[in-house]
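Quick one: structure below, then a few questions.
One protein chain is absent from this view; the other protein chains keep their places.
Should a chain be cited, it is by its letter among A, B and C, assigned in written order, with residues numbered from 1 in that chain.
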Amino acid sequence: MQIPDYFKFFNKTRIVSGKKSLENIPYELQSMDAVKPLVITDKRSVDEGLVKILIDAYGDSGLVIGAVFDGVTAYTSAKTVLDAARLFRARGCDSIISIGGESCAFAAKALNLLVSHKTEDLLQFDSLPDNMHLCPFIVIPTSDSSGRETSTRSVIDGRIYESDELMPDIAVIDPRMLKKRGKAETILPALRAMAEAVEACTEDAANPMNDSFAFASIQLICENLAAAVNGGSVKSVLGLANGIAISGIVWSNAPEGIGSALAEELAVRTGNSRELCAAVLLPHTLDYKLKNTKKSVRGELLLPVAGIDRYCAAAETERGLLGVEAVFEIVKGMNKYIPVTLKELNIPRYILESTAEAVEDSFAKQYGKGGALMILESAYNGERVSGGKK
Amino acid sequence: MQEITGTSNRILEVNLTKKSFSVYEVPKEDLKLYLGGKGLALKMLYDRMEPGIDPLGEDNMIAIHTGVLLGTGAPCSGRFAAVTKSPLTGIMTSCSCGGAFGMALKTSGWDGLIVKGKSNTPVYLYVDSKGVEFRDAKKLWGMDTQKTQEEISKDSGGALAIGPAGENLVLYANVASGHRFLGRGGMGAVMGSKNLKAISAKGKEFKILPVNQKKFEKAKKKATDYINGNDISAGSYRNFGTNANVNLNNAGGLLPVRNFTGGTHGEAHKISGEEMAEKFKTSYSTCKPCTILCGHKGNINGQMRQIPEYETVGLMGSNLEIFDPVKISDFNEICTLMGMDTITAGGTIAWAMEATERGLFKSDLKFGSADGVCEVLKDIAHMKGIGKDLAMGSRYCSKKYGGEDFAIQVKGLEMAAYDPRGAFGQGLSYAVANRGACHLSATAFGLEVYLGLMDAYSYRSKASMVKYQEDIYSAINSLQTCVFTVFPYELETLLMKYSPRPVLKFMMNLMAGVAMRFVDVSLWPELWSAVIGNRLGMTAFLRVGARVQVLERVMNCAEGISRKDDTLPDRLLNEFRKCDSKERAIPLEKMLNRYYFVRGFDKNGIPKERTVRRLKIKKRMAV
Amino acid sequence: MNINKYPEIKSGGKLIKKIYVAVMLWIVGRAIQAASRVDREVKEEFGRLSDDFMMHLHVLPSGPGMIVGKDKNGKVKYMGWNPKGKKITLDMKVKNIEGAMLMFTFQESTCVASANNRLAVSGNVPDTMAFIRILNIVETYLLPKIITSFAVKRYPKWSQMSPMRKYAGRVLVYVRTFTF
Partner (left out) sequence: MQIPGYYEFCNKVKTVSGHNALDKLPEMLASVNSVKPMIITDRGVNGAGLIEPVKKALGAKVKAGGIYDDVPADSDVKTVKDIAAKYRAAKCDSIIAVGGGSVLDTAKGVNILVSENSDNLMNFVGFGALKRRLKPLIAVPTTSGTGSEMTLVAVIADHERDVKMLFPSLFLLPDFAVLDSRMTKTLPAALTAFTAMDAMTHACEAYTCLSKNPLSDSTAVMAIKLISENIMQGVKKPGDMQARLALANASALAGMSFSNSMVGMIHAIGHSIGAICHVPHGVCMSVLLPYGLEYNLHKTGHLTGELLFPLKGAEAYNSAKAEERPLLTIKAIREMNSDLRKATGGKHPTCLKEIVDRDGNMMVPREVLSDIALLSLNDGAMVYNPEDLDYKDALMVLEKAWEGEPLDRKKIKKGKKTSLVKVKD
């Protein structure tokens, strides 16, 4: 196990997961000197009755919920955050609870920035210090969550706000909030989270702490994905949600990998969801890394993906390759429910080229000149990366 | 003067790389299935072009087809169609234009023109009955559209030309022919990327005679009577042009105000057709030949200028909260000379104004003030300063600077000047239009707001209404005649003219799919079969429309389009117009599911095998 | 966006659950007092505790509670629910009513509940451990084997070796609990 000469690791989020965890929120808020939270959510969570469950969980706590702001939309804009801030001040709230996917968490984090600094202008925060004192902030992941809720990032109007302090204080993962979703809607956030975690622990600068979080996230996702998609048992759905929440922490502690950069750029250019692009690119980024980079892919990846027995049975030198093949198995195994090649998404070639070009220079050192394009090409027709060792 | 009876069916295939051309005979099968105009042009590209090519690359092609009716003197038949892959949206875009080039090309003995490849030096084409000459256009390069046309029209009946915007590859550059344009989707940029400055045609070498002269005369007379009898085509459009819509939209809450936040505005009357007609003492300046006569020109502070169309007045006027017609006319002139689509330019500048207001974008543009807009338009045309970004359209800018929720566009094409929240059917039409947010794919607001035949705020039977209108519009564009003929030809027929309104309303609201079948659309096919000779029934005519629509969807799906793109910007789904106190939201998902079912698409918006086969579209691309 | 479209939401009450927990606490409190007289081991445990031992187990924020402690002459007594006027040496707070419900419907044993951080205990640790042992024994008396085996890590061996102690003890405890 190689330890880098210098690394930093920080996870501000406390994970509270499992049965009746929502009922802890009143106690937790009081232990952080807060009594009146503002709930930030979107219409879908309200319609599914998630807000009602939280209100019931508040029963007998004697506390008051400042207000339930359900104006968050898929694209979070500054206007929504300013409305929420006005509501926050009007009700005299002192803490924030976000229920829902990525966009609710982003709006909540930006709101936290605004109300803690008592300002109306989000744009002044271009570089954020790491020691701001923000209001207590609790995130409640739902089935729409894809990991970025528990990360250090918030994206408002396409602008990125990043700071360690933006991570939520507590992530409450309660099975009652994980409503059943269609097969594709269950698979995509999970595969995206796995892509983030796999990328974090196969980076050159991987450190043992982030690795242990990444392994936990990958193992939870791989073990529970099949069960969650077919049967959808409470345990498997809860396991998946935990895996996804942990991947947000892992992503915040790792440098951005080429896979997530390509997925982000591709999603912006083609209108496909980030989750889908990340899922399709994951195996091919790994395959390229296995064959065409000095460091190749470390053997330890096979352990969380395929489980301890397959790991120990594999020969030392084979583990890197088997790890990548196991990832292929998992992602390609989902082709009944989601498209697994860029070809199925009909992405024109010139968009592949311009995406590769946009991402190329920041990763050229590690992945070589044509690296990004080779990844996209092999992801296009779904074959293994040509050239390299095997 | 030789004669052509019916059509010559001869298409010029021009290869700019090799500077060569060849003649392509349109097979009878395609003529029967796609009629001509937009339909045939699309089919020709479908056969020749691979999906996934770069719109500004060498392999993109432009297909122009004059259609059957052009040159026969049929009412409002002075238009031709052009199709290419749009650099702005990355999918197919088809436009129609009433400029003189169409007549010139048809009377030079050609039915259409396909331009391929890329010339390494600026060039312009000269077409006559013998073929094509490749003439050097170095000295034309840099001229505006009107000057270019003057230069090369010494020996030609009509010309197509691009302005500086096209040369600098502004993604929404258009192509001018006289004062009319192939407007939307950036066809000018495609010509610019091929270093093709203009195409001119000698014209007046052939006379077009219909096969069945007697039947043609009868149909032509009936059509002219309908047009002159209908109060829209003969009344509002003839006197006040398309700007007659301003007061109607203002009343119906459809007018785009301040980047689609408001639906009406007190000062809207200042830019209405009625006031402009009287203020500028307008006279006709239309496509030739035309019976409706909706194009106008007027004396705008000393200069005889084309009166801006409604879309320009809406998007560069009320959408920017500018209500001074002279200023709007200035913007229109710059866009005409530079060769830019006023709808996209207006939509992008409106985004820029709101983004500046919110601090996301640096510019000195402000709602309500016209200063700075002219300079910005010129900067866009020459890719200077902020123009460099704004030249890419509001989707690109909003992805780069943020503010995607108020970039009012669908699939990259900026929205026309009708706010869909005032007519839910129009919302569905914008979402599913093959070109992007275009109002000419299906004018649902006409039925919902102008004629009031359908409840504007309900989703019921809007899907089948939109599908029907899309089919009829595509069919009309494949004859190639003006879409404004929809009002006279449909409303003046016996059944529609004399049946009581409440019955019509009841039928349209509840059983639009069934009611539509009773509408008498026989006039168009009558004209067409009179000219060509072989029969074309009403249902066959509508099936051509459906075939063209589904073919265009198949080609778009091969570029990656699916349900995720059939949507509306966040503002139109989640925010409400200031004038709408009841805060009614567009039920897009419901209408979309119904539309896919009616259209024969699967849940993800991809045309099903069965649909493609039943419409006899040759399977060529893996979709 | 008008503010009053987003009203404040007061937290409702969970009356039935509070009543159930209150009754259970009352029974367990009385049962501890009874067991301290009936069972040798419980007597020894209390013996080892300090004289002013006063334990208050209650549900936050204002839920039902029970107080068990040694009165002036060292006898273990159930002292009702009101902590006023009593010096509490061991304060065990259950964080919310749902946590208490899990414990008193025996879905989570006392050890698992404290492992799941349902309890917030302040006061010295040996007293807490003693109290947990006492609670286990009392549960063995109060409940049939099937339920207790969920609530305890290991069903006490003495109940097999000397069934007499278990059944006689159970009768005595019930009698003492429900007679005043």
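Methods note: a residue touches a chain if its C-beta (ideal position, glycine included) is under 8 Å from a C-beta of that chain, and two chains touch if they have at least 3 such contacts.
As the structure is a prediction and not an experimental result, all values here were calculated from the model.
Although it is left out of the displayed model, the omitted chain contacts the following shown chains in the full complex: A, C. Among the residues C:Ser62, C:Asn82, C:Thr105 or C:Ser122, only C:Ser122 touches the chain that is left out of the figure. From the options A:Pro37, A:Gly239 or A:Pro348, the residue with contact to the unseen chain in the full assembly is A:Gly239. Residue in contact with the omitted chain (choice from A:Gly18, A:Pro255 or A:Gly370): A:Gly18.
Listed residues A:Lys118, A:His133, A:Lys294 or A:Lys336: the one in touch with the omitted chain is A:His133. Within the entire complex, the positions of chain A that touch the omitted partner chain are 1, 3-12, 14-21, 30-33, 129-131, 133, 164, 207-209, 211-213, 215-216, 219-220, 223-224, 235, 238-239, 242, 246, 308-309, 311-313, 316.
Listed by residue number, the positions of chain C touching the unshown chain are 91, 93, 111-112, 114-117, 120-126, 128-130, 132-133, 149, 152-155, 157.
To be clear about the criterion, only the chains that are shown with their structure count from here on.
Centrality by C-alpha centroid: the chain sitting nearest the overall protein C-alpha mean is A. Separation between the centroids of chain A and chain C, computed from CA atoms only, is 42 Å.
Chain B and chain C have CA centres that are 78 Å apart.
Multi-chain contact residues of chain A (touching two or more other chains): 71. Within the complex formed with chain C, the residues of chain A that make contact are 18-20, 23-24, 26-27, 55-69, 71, 83, 86-87, 90-91.
Of all residues in chain B, only 51-54, 57, 90, 358-360, 398-406, 557-561, 564-565, 570, 573-574, 623 touch chain A in the complex they form.
Remark: chain C residues 1, 3, 6-14, 17-18, 60-63, 95-99, 102, 116, 120 touch chain A in the complex.
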